[in-house]
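Shown here is a partial selection of chains from the complex, left in place.
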Amino acid sequence: MKAAVITFPGSNCDLDMYHALVDEFQIETEILPATITDLSAYDAIFIPGGFSYGDYLRTGAIARFAPVMAAIKAADQQGKIIVGICNGFQILTEAGLLPGALQTNTQPGFICDITGLKVVNTTSKFTNAFTKSINQFPIAHGEGNYYVDAATLATMQANQQILFTYTDNPNGSIADIAGVTNVNGNVFGMMPHPERAVDALLGNVDGRAFFSSIIASLVNQQEAIKA
Amino acid sequence: MIHTYTEPTPTEIRDQKIYLPWGLTDAEYELVCQKLDRLPNYTETGLFAAMWSEHCSYKKSKPVLRTFWSKNERVLQGPGEGAGILDIGDNQAVVFKAESHNHPSAVEPYEGAATGVGGILRDIFSMGAQPIAVLDSLRFGEIDNERTKYLINEVIAGIAGYGNAIGIPTVGGEIAFDKTYAGNPLVNVMAVGLLDQDAMKVGQAKGVDNAILYVGAKTGRDGIHGATFASAAFSDEEESDRSAVQVGDPFTEKLVMDATIAIVKRYPEDVIGIQDMGAAGLVSSSAEMASKAGMGVHLNLDLVPQREANMTPYELMLSESQERMLLVIKKGSESKAISLFAEYGLESVVIGKVTDDGMYRLDFNGEIVAQIDAQDLTTAPKYNLPAVAPKRLQNAAKEQFVPKIDDLKQTYLQILQQATIASKASLYRHFDSMVQTNTVVRPGSDAAVVRIRGTKKALAMTTDVNGRYLYLDPFVGGQMAMAEAARNIVASGALPIGITDCLNFGNPDNPEVYYELAQSVAGINQMAQALNTPVISGNVSLYNEYNDEAIYPTPMVGMVGLHADNQTIMTQGFKQAGDAIYVVGTTTAAFNGSEIQKMQTGTINGQLFAFDAEAELTNQQLVLSAIQAGLITSAHDLSEGGLAVGLAEAAFDQHLGFDVAVNLSDALLFSETQSRFIVSVNPAHQAAFEAHMGTAAQLMGQVTDNGTFKLTTTDGTTEILENEAYTSWKEAIGWLLK
Amino acid sequence: MFLAKIYVTYKPSILDPKGETVKDALQRMEYTGIEDVVMGKYFEIKLSSSDATSAAKEVESFSEKLLINVNMEVFRYEIEAITE
């Protein structure tokens, strides 16, 4: 398995994601700039957190027009795994790869904290290795208030696209939603930071199951292709 | 030859004394004329005014600063550069410095605080170091008016807005409230960086004909005269004097930071010197680089990237536009450097070169607009100011205040709600303390701890000072600031290795203020030597006054400690029921200047309680070695609010309780005697722990999980519900800010 | 040269947390008559289009593509010819 971590000008969790993938899960990983136009060599693509282009217009709004986005769309078409964490989630919604939008927290202001996440569905590519139903995940954002219109929400629920909900909604997200996939189940985004919860020294390893899930589903996928 | 535009002519400057509002005195102006052997033109007068301001030249504080002890076996770089550097082994070094942004934050709290973070980070990465943490030390007035609430919210948002966006974790700091800071809040920011010793860079312009490269944001008219602004006191009338405000751009700074670190790595041979453009912008950075190297510089101002049309040389040189750096690049390597910066989307331009005639020379529109000996420009006259002990110290009552406690529970809950004691989590939760995924101990314990990836090492860091103590005794208060900082570091299991400082004082021309400055530095210095923690960098902020009333002397100490082994990192919270609780150190009646005196009388007064430096060192060494030997499960330093507050804070972390009995009165639970810790010990280690500590530690009781704080004193037994205490402590700031 | 003034606000169905915060603050400051506050974004953009029609086209195009998020926001604009 080969992973790409995409870094936009202003991304700042790219190294955190890299270290989680490489140091903790020994996944071959490269950090690539947003000017890259070919991602065909990678099985999984991670868009990390940060403040791409300062988030000055709207979170994720400008990143959406970076050259790499065409390659990410192509990867989506091939059903590759695409993960957006925090600012990455905001970019994926702005780019239309995930439904909905992220808005200012109902209590405006950045919050950095640990929050409870309920795993709603353990059959997905991103949650299959979770054994606990409630997990503690770090959050760090000012614009994590997830919004979709009622009709979209209904279809997302019907399709089991909602993978995580907050136990104690910190930002006003609709239906307590923390993490969602697209209809095909290969693109995922969430505001909480699994890459901050993989190293025992830092006191929290609840994020490990997220990466284990992705690895397991990639292994399955490759075995399926071989068979 | 010397061009003057439509600006006042040299004779007009002299006759109309235009230099006075810029902060140059008549005598200083005379000295300038002597050094030049002619009258300075408008630009030159501006350059001298900025470079000879207290903020840039330390002309008044230097005699005091020179006394700092700043050399030991670890010091690779002491005061005099962007930041100080200490050796931490394995060819690695830690880089740190603190900076004040008090005046800008009083005027525009969001941007003032934000650009404070930006500025201190530039000091760190201009040394070639990767910033790894930010801490902030804040002082506000009492939270009883809308203005203070606004200042608090905006300063916090500004630090968050910059630090979070640039992706450096804000891991610690302190916030205290007292009416002395109402008109003049303090915003001090400390940054810590990590450096491979081979990559170390300093701000020097060496080598004739080497290129001066300007990098980053364009220059606009923002913040002109910030340095002189920082060297003046506030008053009601001056509230509308608000030109020196800048808007921070953390996005650009992130690019500048990454690119600067990258160029040092990629082209170590070609980067001769780096300096950020901070106070007094282009002039201060370029003149300091030249004079430190004993060289001259020749700049062509037409080449300076400009955001606005028709800027004059004066404006270009004194602008404090943010997110700009100046590099000295080896001749011939300019295009390599420029294309590296372009990779990061940054504009960089050669604006001049290093010369060997020692002259500071500026061209503009084909004419020379300034020609000054670089040493003259950077050598302000030094002042030895008179120091007189403040009257309040001479007349202070010797007796210690006696707290009145009718109902221990009520006093206990009340002290937990005091703004200075109460939890600051509702404020620091706005800071991203985890980005970079190295933060082992986040805000909320005594010291923050950040691991050094790929090694077993970690760094502990803290900022401390209690202005009330210094107000009652600047020397002893200075010692106590150091002692407390070191206790915090030690409680985390680390060895204190060095400090930075921010010396926040009133107008030094007032002999009583100057006395406070000199005495507190002496106190800090005495403990710095005793603790083997050299003073490697710092910052002076004077003129912190409002309507002629100086703030309490507030020399913030920022201390860094080294963990050799990240497996012995300690936190303050009790870990489990059944652990034995000990107090290390002796409790005496120490109430003058204490939180309980303030709470019960509305003020502080009397002679400050005594400090025993020897007991301090002994207790710290004992606790540190006990932690490193694995004998302890939690360690917490005692400070404001004494045993009462320390026990509660240790219990809150995991919502545990305690059952303790002490041979002290109720009142002594609130005593602030220094040199004390609360530690908890697993019963299996009690015997070894007691043997290790000897008489320094006394058993008080044990950790419980029945939701109750049970306290037995010589006055009786009191029980308080943990969740009632917790709510008082946790919610108080939120209630006050409503 | 044309100057476009573009106003971006949330759709009425979307909560506007910043506007609410400003409203609360104004009410606390004893501006009693404040009924409602909407907080949006305001752009002034100078374009060197050849004529007003093409300027308007351009403004509509980039406003929809970049300046707003069509899920949550709406915009309106005015265009005037300017010299210089």
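Going in written order, the chains are labelled A, B and C, and every chain counts its residues from 1.
In this section, a residue touches a chain if its C-beta (ideal position, glycine included) is under 8 Å from a C-beta of that chain, and two chains touch if they have at least 3 such contacts.
None of the values given here were measured: they were computed from a predicted structure.
> One each is shown, so how many of each labelled chain does the full complex really have?
A x1, B x1, C x2
Basically, only the chains that are shown with their structure count from here on.
> Identify the chain pair with more contacting C-beta pairs: A-B or A-C.
Of the two interfaces, A-B and A-C, more C-beta pairs touch across A-B.
> What is the distance in Å between the mean C-alpha positions of subunit B and subunit C?
The separation of the two C-alpha centroids amounts to 41 Å.
> Mind checking the centre-to-centre distance between subunit A and subunit B? Centres are C-alpha means, answer in whole Å.
Comparing mean C-alpha positions, subunit B is 37 Å from subunit A.
> Rounded to a whole Å, what is the gap between the Cα centroids of subunit A and subunit C?
The mean C-alpha positions of subunit A and subunit C differ by 30 Å.
> Please set out, as single numbers or ranges, the residues of subunit B touching at least two other chains.
If we look for residues of subunit B contacting two or more partner chains, we find none.
> Identify all positions of subunit A at which a residue touches two or more other chains, and write them in rising order.
Within subunit A, no residue touches at least two other chains.
> Quick one: in the complex, what on subunit A touches subunit B?
The touching residues are 9-10, 12-13, 15-16, 19-20, 49-51, 53-56, 109-113, 138, 140, 142, 193, 195-196, 199, 201-203.
> Flag every residue of subunit C that touches subunit A in the complex, lowest number first.
Where subunit C meets subunit A, its residues are 14-15, 17-18, 21, 66-67, 69, 71-72.
> Could you list, by residue number, the parts of subunit B that touch subunit A in their complex?
Residues in contact with subunit A: 157, 160-161, 164-167, 249-252, 254-255, 344-345, 429-440, 451, 453, 566.
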